[in-house]
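One structure coming up, written as structure tokens, with questions to follow.
What you see is the complex with one protein chain gone and the rest in place.
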Amino acid sequence: MTAQPLSNRRGGSFPAGCLLLFFAVFFLTGLAAFYFATLRPVMSYLAARSWQETTCTVLSSQVGTHPGSDSTTYSVDVVYTYSFGGRAFQSDRYGFLGGSSSGRTGKEEIVARYPPGTRVPCWIDPAHPEQAVLSREPSAEWLIGLVPLVFMLVGAAGILWSLRMSRRVRATASALPLAPAEPFGLLAPPAAAGGSLELKPEATPWGKLLGLTFLALFWNGIISVFVWQASVGWRAGRPDGCLTLFLVPFVLVGLGLIYAVIRQLLILFNPRLHLTLSPGTLAAGQTGYLQWSLGSRGGGVKRLTIILEGREEAQYRRGTSTYTDKSVFATLTLVDTRQELEIPSGSTSFAVPPDGMPSFTAPHNKIRWAVKAHCDIPGWPDSEDEYEVLVRPGGGA
Amino acid sequence: MGWIQVETRDGVTAFVPGETVEGTVSWQLEKPARTIELRLFWYTQGKGDQDVGVVTAVPFPEPALQDRRSFRVTLPLGPYSFSGQLISLIWALEVVAEPGARTGRIEIVVSPWRREVVLQPHSPAG
Partner (left out) sequence: MRARDNPFAAQRLEAIPYRLSGPTWEELLDRLAALRFRAALAGPHGRGKTTLLEELVRRLAERGLRTRTVTLREGDRRLSREQRETLFRDLTARDVLLVDGAEQLGRLAWLEIRTRSRAAGGLVITSHRPGLLPTLHECRTTPELLAGIVADLVGRDEAERLPPAEDLLVRHGGNVRDALRELYDFCAGITASPAARTGSPSPPGR
């Protein structure tokens, strides 16, 4: 008799719970910041369209100073009185976004418009006359709230991804590790049966830019705190050599990320390669057709290379981290041209080898096929994109 | 010493996807089993963490201490048996007696060519 049943073994579980929490924190933090910085002022601004204008008397006006641990922020502190419905009210609210921020000059200009004793217009909420503002105009400061949107987007994407993973875990939580319903573990993309399919890159240029920007901001945001500390020491003549040395590799990584962001920013101006594959799902032994189009900005491309690649992908844990190794087993060159007339658009046919290994996916081990396109642009960052394609078993197999 | 084993008809171990596999499961146990079950499954071996996919489980109700039962299972359309640099996917029939996890297993090949697909490492062209 053999040892433990092999069919009982389960693949690694997926820590969807803690990931969900991690991304939820991102999302909620971004949501809260976005709400207070932008959404709430915008809602108040819209509601205030129906507020009533009246005249108020300024009692005092000054720029408030709020010293912080790293810097000082300022606020518009104007106190004024007004009457409504035979009652007297007092308010200190200037606009819909309270609090304080940097930039003293702008606030001084505002305060200068409200010298004590002057009578100025203000707007009050007739339903709640204790609510009043001196200015109901939108402020550029509301745009600060767009920054937390990045956190919300990252958090939302992460939540959706974690939920998808946890559904997969729950689906396989039976006593035995059941094989997926689809024999090769993959579903064909929609509208692909027999028809053509416009291929979508694994990561869009904007997606890559967003990801890199977020990573660069996150990394450099944290590192900058320590760099600032180190620089304070250097400027005060008490340099911390150990801290400085320690920071060097981290700063280098940060600079590398900034370079990557700038490079990706330049790539945004690269011509977009549109690929259409017919049929949308390839089959071993079948002829496929690939059409490409670079659009109006394709003139800068001096060489276009498109290959179809098949590869193994094996994922494993190393300690508490996960890695994926890849090994290419098939490469078909579909397009390799430097001809000016051929580069902007064209089509080609190719034969998928009759004994080609179909696409396959399991939690840790995959056979993946991808169309990889490379646009060589002299004097500019090249474009490299990868488009996953499905190769199903051949009809004759 | 007890034993438990699975055999295919005529000892055939290479099949095409969708084909029906017939065979027998036989055992002689020292202690009674509550359940005996035949499983058709695939598993991976190689550099990556192992994946296992059980396609079919055929129970043999009221197993005696010694018996011989026949089975018939239909193979799915995939995945194919293959071996590359990093991953091997292996099909197998395994009979398991519980409690005690007493097992017998044989490997089979499932592919349109009745042989394992071998993936050779390839240098990118161009």
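Every chain is named by a letter (A and B) in the order it is written, and numbering of its residues begins at 1.
Basically, a residue touches a chain if its C-beta (ideal position, glycine included) is under 8 Å from a C-beta of that chain, and two chains touch if they have at least 3 such contacts.
Only a predicted model underlies this, so the values are computations on that prediction, with no experimental measurement involved.
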| item | value |
| --- | --- |
| Shown chains touched by the chain that is not drawn here | A, B |
| Options B:Glu19, B:Asp49 or B:Asp67, residue touching the unrepresented chain | B:Asp49 |
| Selected from A:Leu197, A:Leu212, A:Ala330 or A:Cys375 as touching the chain missing from the view | A:Ala330 |
| Contact set of subunit B toward the excluded chain (per top definition) | 45-50, 83-88, 90, 117-125 |
| Residues belonging to subunit A that touch the chain removed from view | 12, 15, 17-19, 22, 310, 316-322, 325, 327-331, 353, 355-357 |
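Rule of thumb we're sticking to: only the chains that are shown with their structure count from here on.
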| item | value |
| --- | --- |
| Inter-centroid spacing, subunit B versus subunit A (mean Cα positions, whole Å) | 44 |
| Residues on subunit B engaged by subunit A in the complex (per definition of touch) | 2-4, 17, 39, 41-44, 46-55, 57, 76-80, 82, 84-87, 89, 92, 94, 96, 101-105, 112-113, 117, 119-126 |
| List of subunit A residues in touch with subunit B within their complex | 1-12, 176-180, 183-185, 305, 307, 309-310, 312-317, 325-333, 336, 355, 357-358, 360, 362-365, 367, 393-394, 396-397 |
